[in-house]
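A single protein chain has been removed from this complex, and every other one stays in its place.
Now for chain A:
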């Protein structure tokens, strides 16, 4: 099957359509379905990446990763759309946010909408990369493209969790404003404080720098722990204010009507009666229906399976997925907020030494400088590649590799290709020649997926692992 044949493209499109029309397992409270999904945490699927494996296995595991990727994108999109419509509702909420205190609260809705925009932009870029992956034939290249999209999905996933929290604060504030439970100024200052707490994480997530995204993702549970505290204090303050104002009944009603969109709904202590976090001392377990925390379902089996595929394929990182699980489990209040999930749970999510190794690759070791990065598609020919579709999330800057010491020595050694070593100049000359000559042979301009096909083919011949990293302008 040719990657650029109408049939292949049709299949890719069908896949996307099938996933878009099929609502996937939700990250939130457990859906009532999914009983039929066979969940096998320690299923041996062979190596995620590596030499010498059977082509067929590579194809089917790549397909599984592809399906999981689109499923995850779809899920984040769904929750993002929901928050979006809720934000619009709040913006028009009279007598709450829309007109309280001279519209000063509208800026907080606007802030939410700005976050919404970058999350949606990342989801769109991630979808385009997934479609580009479905258009290439080589499973290694497909995986490489999905991995390229990984930080975007990770950022959108964590960003939308935080955005939902932001919405919950806005919503509580709106309730308080419309019923005059608390002073405008106090509520305003409170939102300001919460925004300042969210800001660094949102900035890091939207930076798209993989290391920053990952570090921020790991901090999200702890951040959520602090926000849970804030939320609970705010709610308590509103409750006290209401008592004074003899509005306890109205408050009860209002609080009961308040639906939390975010994971705060699991991490918050119950309002009345008050109690400590319900999750303390309970343990995780992984069962046929999903992941449980005590007797409560945290995430569905479909979600676990989706994440496991993406972790094994190196698209999402174990720490980020663990963070998402901890948030759903309401484990954010626990002292070991930076700690890890139990081993069985991590394994169910696809964690393994090999997978960890994938994310360590490229780092020469503790304290050592990162190996230099090189464009596999030479930047001197940027325009040539742009004409063939390498723009936006497929910009040639996205396709850099780290050349390790042995490769690198050749540069300083004069780069004699007769020594059989790769050096950037040699690679650049060779790859451009292979591409030019292919175009001359084809008698037409190569398409983007064809360029990528040839680049991947040459990378394999030169033993350059297909692990792309972004250019950082050295």
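Just so we're on the same page, a residue touches a chain if its C-beta (ideal position, glycine included) is under 8 Å from a C-beta of that chain, and two chains touch if they have at least 3 such contacts; residues count from 1.
Heads up, the rule we're going with is that contacts and distances are computed from a predicted model.
Protein name for the hidden chain, per its UniProt entry and selected from "NUDIX hydrolase", "Integral membrane protein", "Transcriptional regulator" or "Spore germination protein KB": "NUDIX hydrolase".
What chain A contributes to its contact with the hidden chain is residues 2, 4-5, 49-52, 140, 361, 404, 406-407, 420-422, 430-431, 433-439, 441-443, 446, 450, 453-454, 457-466.
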